[in-house]
Structures are given as C-alpha cells and as structure tokens.
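The other protein chains are all here in position, but one chain of the complex has been omitted.
== subunit A ==
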Amino acid sequence: MRLKLVPNETSIDFFSRSKLWLGISAVLIVVALVSFFLQGLNYGIDFRGGTTIRTESAEPVDVGAYRDALQDLELGDIVISEVFDPSFGPDENVAMVRIAAQDEVEAVSQDTIAAVEAALQEVAPDIQFTSVSSVGPKVSGELIQTAVIAVLLAIGAVLVYIWLRFEWQFAVGAVVALVHDVALTIGIFSELQIRFDLAIIAALLTIVGYSLNDTVVVFDRVRENLIKYKKRPLREVLNISINETLSRTLMTSVTTLIALLTLLVLGGDVIRGFVFAMTWGVIVGTYSSIFVASAILHRLGVKRDWSKPDNTQGNQFANVDA
C-alpha cells in the first residue's frame, strides 16, 4: 500500500472561494506592512551595527545580574537574552549580549569588549565567550543596501525569465506571489520580533527561488493544458492543471518540510532564525503558488490560441518552447 498525500484523481475547485483567499492574503500583507512600519524589525548587528557576545557558563544565566553588571559601563542600549536549545546539556547555559555601536566607523573598541567581559566574569566566574562579533555602522549601512538590492534583483530577474518563457500574465502572477511570500515572511519576523540578520536575507532569496519553483511547475502545466483543451474556459483549465500537479506540489513541499523541520529541531540555535524563515517560506510559498499566482492569472486572463498571433490581448511574445 502506497502512502498517498492526495487521492489519485482530484477535482477540487480552487477558484470557488478565490475572492476569500485573495482577501485573506491581502489582509495578511496589510498586517505585515503595518507591523513592519509600526514596530519595525529586530535588526541584528549586521544591519544596525554593534557587538554581540555569546556567553556560555555552567551556572544558569541570570539576565538581571548580567544587566546590572553592565549597567555601570554606560554603553547605551544593551540587550541580553538567554538562548535555549534542546541540544544543550544542563551545564550549558548560553546567553547573547548585544551592545549598540559606540563609534562612527568601528563598532566598539577592544577596551569596551574587555570591560564587558570582565564585568560578566564578576557575575559568573566560569563564563566563556564562545563568539564575539562587531560590525561598524559604516558596513551595516552598506549591508542593508546590498540586501535590498539583492532581493529586488532576484525578483526582477525572475520576472524577466518567466516573461520570456511564458507570457506577461504568468510573470505578473508569479511576481505577485513572490512579493506576497517575501512580505509575509518579513511580517512574521516583525510580528514575533525575531532577530533579522544577513542570513535571513539569504533565506528570503531561497524562498523566492522555492516559491517560484512551485509556481513554475503549475504554470508549465497550465501552458500545456491551454493547448490541449482549447475550448474549455480558463478557470476550468487552471483547475485541471492545479489538480494534476497537486500531488507533486504537496510531495515536494512535504519532503522539503521534513528536511527543514529536522534542521529546525536539531540544527542548533545558531541557524534557527534562518531555518525558521525558510520553513515559513515553504509553507507560504506552497499556498501562494496555488491560491495567489493562479488566481492572479485567472483574473488577468491569458491568450488562448497559442498557434497563431493574437492582437486582442496584451503583448505577444514568442513561445520559446515552440
């Protein structure tokens, strides 16, 4: 007996509640944007400059005592958070201390780090500093810029590729789905105030790639079925295509999620934020390739006769597969 995620034959109507799904997505995007503009992102030092020190000690972390010890140093904004991970033993108590940038060029002087380390050693004599990172404000500003450019470039490149391979309506559908995924991912990072650093940008770009992967497979089938069922209405063709590829869409999402969830649980706390972003992205990406990308395509309409030029609907591009 085979494990089947979906029955052999499905004929679910994905567009019967299409307004509702698009509405939910729109509301979620608005929530994400509001959260982003109101409370912003919890930027890591990659983007705001400053220093993080990772500490490890055998005794439990006393955040209050740490804070009191550092208060006298007058370093401005200090954030201390305890880190938990199932792989830590009972004598592994880890905390992250974040200090704001102190200078215009370099993040923090070596004397400051030494002073912080000495102060923490007073509280927990066996404390160890397993990693120390400083990023100066000069670099962090550039990193933000590069990150934004990277995400925009990725979306732009994809838009062009799909435009060339399919039709502009497909490209618009795919890109709306991508923006949807990226916005919701940034939104959840803002809502939950999870640390947003350079690795999350890498995750965002991977989400772009993954979500697209899903969308393209559906679109590929739509194109094929548009030729096969010349007379059927677009909505029906889209439904057939999504149903036919549903099994594959879910299979791939499930195997990817199996891998990501394993990494989320067992991969250690250092990359947890990164893996969380990707896990979330895969879920959102799978949803959006069905309920957003195809719904947009449905609304925009599409050229039906692929065998001869048609001047009535939008731009025409050569079908490169022909």
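Things worth noting here:
The rule we apply is simple: a contact is a pair of C-beta atoms (placed from the backbone, for glycine too) under 8 Å apart; a residue touches a chain by one contact, two chains touch by 3 or more; residues count from 1.
Please note the rule applied: contacts and distances are computed from a predicted model.
Protein name for the hidden chain, per its UniProt entry and selected from "Peptide ABC transporter", "Protein translocase subunit SecD", "Sarcosine oxidase subunit alpha" or "Acyl carrier protein": "Protein translocase subunit SecD".
Interface note: of A:58, A:194, A:217 or A:283, the residue touching the hidden chain in the full complex is A:217. Of the listed positions A:18, A:35 or A:134, the one in contact with the omitted chain in the full complex is A:134. Summary of contacts with the chain left out: across A:47, A:189, A:274 or A:287, the touching residue is A:274.
Along subunit A, the points of touch with the absent chain fall at residues 2-5, 8, 54, 56, 87, 105-107, 110, 113, 128-136, 138-139, 146-147, 149-150, 153-154, 157-158, 161-162, 165, 198-199, 201-202, 205-206, 208-210, 212-214, 216-217, 220-221, 224, 244-245, 247-248, 251-252, 254-260, 262-263, 265-268, 270-271, 274-275, 278, 321.
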